[in-house]
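Removed: one protein chain of the complex. Kept in place: all other protein chains.
Every chain is named by a letter (A, B and C) in the order it is written, and numbering of its residues begins at 1.
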């Protein structure tokens, strides 16, 4: 590749990758608006924290412990890989890969939610949503993300059910798999931002 | 007839095109969120420093760097403009027409965003950062 | 101009037309009425429903103006007045302006880009039902005396439970969250439709300006609405479940509400005005007999305004005492946003000056728009300057300003659009004389009502007061405003009469009564359910004015653009509009209605705190979506499955 070629008329007027479906764009736009919502949510966290000015978390609430969230991260982040693997499989018409990959993701996602529930059980003894704004933020952010994981898992489970029925997906029909995968990757990535905001940033 | 660019050249060219169109807008958005967030929240805490740095220097950096990024986008837009005003023979007419329109839009918007960033920068010279 | 569309186009045979009619036509039945996914029917419903909410919000305004006609009037109690002004603002913004323009967009975008429907027709139907139910949800609170009463901006801590007990603000937060579903769904639909369903050949530099405006608006919704949704969710949690997001006594902050609200709220001003400016660009060519000057510059203006509108929100908070340096950055953006608007205005003026103006009713409204919107723009620029803003914000000066911008910038173009597209929507022509009377009354009424507000705002009258005393000397001007508001109401009534008259008595409209330049005029009035017998191939920015594009639907029609063997339309590439493939479009369905009803049950149950019912409704929502998207069973060979 030469600079000349890359800055020529044709390269500069390259069309977007061909053949994206309306469903793909619809899901991407939905994810964009959801991502904006999370950005506002995390922005609100920092706004309240720095407007408060005092020690954070306030009211003697201890800084969040890292062990459980890091385990949750280790469970959730890799859960995108089976989805990718499954999607590649069905593009080649390999239905077993679709089923196996989705099942693996389902297990990882449910594990994540179970870990979150155990974390809540411990946290709720220390503070609740009504303790102060920190508590409100903590439960809103993590709870809202947990809700997204639940929705994502519903999608994955729905795909799994459809693929187990047969006659749903194949090398020529896998749009729904792709769209659900986009959503799951998004839910995954948002967790990284939440890990940083809620768990790591109070220690900075 | 010129040789067609390969996939990597197309990817680079495409990214350059989007940098030309959206670079100024994104730079300005980053600039605004940075200067507003840093100024309002640092002053709310009653401080005028962030770590070792004076607040004014941090805000200054959040003005200068996005301004430079916008200038870069302006140059990229000028390149797209030049390349679409005299397209080589045999290139499809529609992408060129569309690229040319995008170049006009890009040049204007980068100029506009640069103006906004510069006007904000002038305020930094006049006002102390935490004056209410 | 094009007159061929009424007869079978030479390119599409009688069999093709019969097949298309069979696939797309909807026999009148109750099921088809509730289940339709036709973007034209849905668009018409949006227009009518938004018009209905406009009447309700307008009557609220008349009641308020009547109360303010004299000092210390006791016609309305303060509680009633506060509910009315809140509902007036909320309904005008959320239930009238945006849905009205979405109605135009729904009806017109597929026609303008040469497609057979929106990208997601069922989602489109869902959007309408949700809008309707959310609107009724909010208005239904008024007869119970439980309507929102904290202003459309709902500032905390006034709207917190301690200061506003009762359901008032719960109706507000839940109603707007509910409505947000419709707005978001509609916006995604517009974006995808405009990206993928344009007729072959319609590269980005040939997209009609109205479509550009709608897409820019949709993008603004995508990025702006989440901030409002989050704000309302936090308000609801604070009120109902005792969280402390906005409670300064427990590490919360009241300014967080304002920031989030205006991060949404300022783009929302442009969400309302932008499609209306698109209408101006769409109507102007027909009545100046030439294309709009400086197409790329107007595209630039649309793009630039929609981006900058996100960086000016703090100018609504110039009196909250933030650091003055912070203000200056927003002041800079708010000042400079004038430039793209200026470019647009002068491009339109140049179009009028070089073309030959035809003074029909739509054009009269466009001229009224220029005069009014420019005046509103001046005061808008004044508000960009912090020092001046601090003096006049929250006074009647700002009420004058945004009514100039919103009536001048949005309602006048909408009225122009109604007269302009009435032949296309209803197939009937309107009565010119009635229209002229309506224009002059609306124009005069608007200025008599709102011009004095500049004055008594400068003379110190704050806004949102249910009454005032006579000593400060504001009474005379208020009386003038009230008189003007009745004049305005009579004018708007004449518009309504004109529309009804056209539907009942108007003479039948030809496909293209104006000699206009965009694709909707190349098909029947009203269009057939499938919009175009032959999907056009676009060769220029003004397809109905260029021979090649027009011929592509007649003599030059090819089989691959008729697509009569199924309910089908074409996908093209995002930037250049190159043909990609043929897609199957969904049939009419009751699922959207069922889903919207389940959501209505959910939000109503949340409002009255029947949480188990809400949980059941949430499951019903999930189940309906699951069934909606459930893949049909296909033979393995068609799917391409490896053993």
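Simple rule for what comes next: a contact is a pair of C-beta atoms (placed from the backbone, for glycine too) under 8 Å apart; a residue touches a chain by one contact, two chains touch by 3 or more.
Keep in mind that, in the parts below, contacts and distances are computed from a predicted model.
**Q** Going by UniProt, what is the name of the one chain that was not included in the view, given "cytochrome-c oxidase", "Branched-chain amino acid ABC transporter permease", "Acyl-CoA/acyl-ACP dehydrogenase" or "Protocatechuate 3,4-dioxygenase"?
**A** So the chain that does not appear here would be "cytochrome-c oxidase", according to UniProt.
**Q** So which shown chains sit in contact with the chain we cannot see?
**A** Result: the unshown chain touches B, C.
**Q** Touching the hidden chain in the complete assembly: which of C:164, C:184, C:518 or C:531 does that?
**A** Of all options in C:164, C:184, C:518 or C:531, contact with the hidden chain holds for C:164.
**Q** Which is it among C:134, C:352 or C:410 that touches the chain not included here?
**A** Selected residue, touching the omitted chain: C:352.
**Q** Among C:42, C:297 or C:416, exactly one should touch the missing chain; which is it?
**A** C:297
**Q** Thinking of the whole complex, not just what is shown, which of C:17, C:444 or C:465 touches the missing chain?
**A** In the full complex, the listed residue that touches the missing chain is C:465.
**Q** So that we can see where the missing chain sits, which residues of chain C does it touch?
**A** 77-79, 82, 150-151, 155, 157-158, 163-164, 248-249, 253-255, 288-291, 293-294, 297, 319-321, 324, 327-328, 331-332, 335-336, 338-339, 342-347, 349-350, 352-357, 359, 367, 370-371, 374-375, 378-379, 381-382, 384-388, 390-395, 451, 455-456, 458-460, 462-469, 471-474, 476-477
**Q** What does the interface between chain B and the hidden chain look like in terms of residue numbers?
**A** 115, 119, 122-123, 126-127, 131-132
What we mean here is this: only the chains that are shown with their structure count from here on.
**Q** With chain centres defined as C-alpha means, what is the inter-centre distance between chain A and chain B in Å?
**A** The separation of the two C-alpha centroids amounts to 29 Å.
**Q** Give the residues of chain B touching no fewer than two other chains, as numbers and ranges.
**A** 95, 98
**Q** Would you pick out the residues of chain C that each touch at least 2 other chains?
**A** Those would be 575-576, 578.
**Q** Given the complex with chain C, which residues does chain A contribute to the contact?
**A** 15-16, 18-22, 25-26, 29-30, 32-34, 36-37, 39-41, 44, 47-48, 51-52, 54, 58-59, 92-95, 129-137, 140, 154, 158, 162, 165-173, 176
**Q** Taking the touch rule as given, give the residues of chain C at its contact with chain A in the complex, in rising order.
**A** 119-120, 123, 184, 187-189, 191-192, 195-197, 222-223, 225-227, 229-230, 233-234, 237-238, 241-245, 247, 250-253, 255-256, 259-260, 263, 571, 573-576, 578, 580-581, 583, 622, 626, 629-631, 633-636, 638-642
**Q** Please name which positions on chain A make contact with chain B in the complex.
**A** Checking each residue of chain A against chain B gives 1-2, 5-16, 46-47, 50-51, 53.
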